[in-house]
Structure formats: structure tokens, C-alpha cells
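Yeah, one chain of the complex is gone here, protein chain that is, but the others are all in their spots.
Right, subunit A next:
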């Protein structure tokens, strides 16, 4: 009996010690290093090895290097993580209330981070730098703003919905353009199917592709932006409204007719694009980020034939037929514990280096679409596909990307249900019912 008590005592002591350690680590948040110089802890998911390959990584890291050169008195402790690793580590640090000074917040996390007081409102600091603040494209600050306060500085923007299509394959079936309405889409689909080619390749294994590249844009075609606003405000719009069901039905019709690859729910975005490269499909729907993938990796005949389009107008739809879901998706935020002073000044300057005018120019020149408007830049070196994607992005009337705006509990249900619908196990109506149920639960807890 006594032995048991001792063992129990020891383990409880250990547990308390461990807890003590973690709490201590969480509360130590030195704003200055020993010699009084400013030190900034920066955690992000851009990598030196991606310089030259990815426009975002190239531009952001170039900004960090320029800052280091111009401000040698500031020490930057930088941690570069892979995408997945970043998400896990950032969430663990947030839960332990131990975030670094500057970190990346995907738009879909923003509501949660604001509610938990993890991120600092930046309005006052931005007001001190009006030229930088006003340089952002319209709408790009939105998903980082809550109740009028800006909590995040956007990095890249652009549509999550563009259609990359192989004009040669469409010419073979008598189309000298991408189908102009949904009847033409289905007609092209059947003609391509007769040749053993899928109209679209589609890859939603990661759950999320359908929502950002298809559902956000299609629902807007049918319902118009007022519906989205009403859903977000809880003003009476419902997922069981006809437009949402029509959008899902449009997708499910393509799947039922066999115009998509059969393995649509078990392959990811990379495989989807490679099916297009291999000529198994005549088109794929994706964001602007796929432009450089086509430029760098597509076989020449596919690359030269690739053109860009957006979904045709929806019959009787209320939305702008040229709109594309888009905006900025990822933001730089600052730890809420940082007080105004030299450190915060240095951090804001660093952010301006990483995302502002110079960095934006560089990002545009290497094929990206920065959130900050780069103005005139040298587009001569850009491949026509990258330039077309850039121009389509600049011209598009960006509508909200649902996964950045809807609550995570609703997003998760849509992501899961759409797989069931596409695989034929559920109907669009059943899906709408389930999403509406999740929406009601969310509203009741608000």
C-alpha cells in the first residue's frame, strides 16, 4: 500500500514539474536580447530551397535578406517550416500561448486567433505608414480584418478559380473557345468522352479543393454575393436555397455523366494536374498557383496549347458571370503580447520589406500575384500562361473564398459531404440539408 502511495506521489510530482516547466516557458517572452538590441522571432512556411521555384517564397525571403542588410542592429531568429509542419507547430504553440513574435495565419484561422487574443490589431501602426497601407489591392486585407481591425498583412492574392484548358483538344471537337454556357460544357464533355478524354481532371483527396476552386465560384454564379453576405451575417439565407443546391448539382452532373476522372476523391491536386499534362483530361480548375506549375512542368505541346477561362454564366444566375473566387489567403500576424515601441516598429518595417512594394514587384516578375499592387513591372520575361493568369487575376471581380470566411465547423461538413456527392453516395439535396444543420448549430452557439 505504502509503495503504491510513493509511486503515485512520484508520478504526480513529475507531472507537476513538467507542467511547471511548460508554464514557465509560456510566460517568458523577452522583447529584447541581453545587450539591448532588438531581436525578432519569425516563424513561417517559406523555404530557401524554393527560391526561384515559387514566386511567394522568392519574394518574401528576398525581403528578409534586404531587411537584414539594411538593419544589421536587429537580430532575426527565423524558423522556416514545411507547410504541414507549420500548421501543426503553430496550432500547438497557440494552444500553449507561446507564439513567436511574427507568424503566418491562414485566413481560415483568423476568427479563432482573434477570439483567443493571439494576434495584435495593427490599425494604429498601419496608420503611421499610409503609403504602404493603401498600396494593397482592394479586398486583400478583408479576410485578415475583423470588426474593422486589421490583424494580418496579406502576402499573395489572386483567384482560387481559373480554368486551364488545352485549346488543341477543344479545337479537335469543334470548339475554338472554352464552352460559353453549361449546355456547351456538357456537349464538349460528351464529345471528349467519346474520344476517351475527361473534360476536367479533378483531385479532392485533401478535402478542400472542391470548396475553394469550384463551390465558391459556382455558388456565386447562381446566388450572387448578397447570399454569401447574408450567410455570414446570419440574416436568413440558407444552404438549402436553390442556388447552392444548383451549384452542387452542376458538379454532380459532371461526375455522373462521367466527364471527370473516376478516381476524383482519391487523388490529390498534383495528380490532377499531371492527368492534364498526360492528355487524359482537356482541362482542370485550379487557382493562380497552378500557372507556374504549367509553365515549369507541362510538356511543350500541352504548354503551348494551354489557355485560361472561368466558369460560364449560370442560367438565371444572380452573380457576375466573370467573377472568380479569390483574394488573399494567408496573412502575417504579430503576437498580441508585443507592446508599442522599438520592437514593434522594427517588426512593421520587416513586414513592409517582406510584403510591400519591392517584394510585390519581384513576386509579379517571377510569376506570382502579390496582394500589394506592384504597379508597372517587367512582364517581358513572363511566360504567356503566367501573364494571362496575372491579367485574369487583375481583371477578375473577386468573390469570397468560402473556406476563408465560413466557420471551420461548416467548412469541414461541406468538404466531407461534397466527396459523398461526387462519389454518388449522397444527393445535392441531402448535402445541403447536412450543411444547413451544421450552420444552424454554429448560429445557435454564436
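Operating definition for what follows: a residue touches a chain if its C-beta (ideal position, glycine included) is under 8 Å from a C-beta of that chain, and two chains touch if they have at least 3 such contacts; residues count from 1.
Following the convention adopted for this analysis, contacts and distances are computed from a predicted model.
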{"item": "Listed names \"Sugar ABC transporter permease\", \"Electron transfer flavoprotein subunit beta\", \"Ferritin-like protein\" or \"HupE / UreJ protein\", with the criterion being the UniProt name of the chain not displayed", "value": "\"Sugar ABC transporter permease\""}
{"item": "Of A:82, A:379 or A:409, the residue in touch with the unshown chain", "value": "A:409"}
{"item": "Per the touch definition above, residue among A:77, A:95, A:242 or A:443 touching the missing chain", "value": "A:95"}
{"item": "Of A:80, A:166 or A:261, the one touching the omitted chain in the full complex", "value": "A:261"}
{"item": "Residue, one of A:257, A:425 or A:443, that touches the chain absent here", "value": "A:425"}
{"item": "Hidden partner chain, residues of subunit A it touches", "value": "3, 6-7, 10-11, 14-15, 18-19, 87-88, 91, 94-95, 97, 109, 112-113, 115-118, 205-207, 261-266, 280, 408-409, 412, 416-417, 419-420, 422-426"}
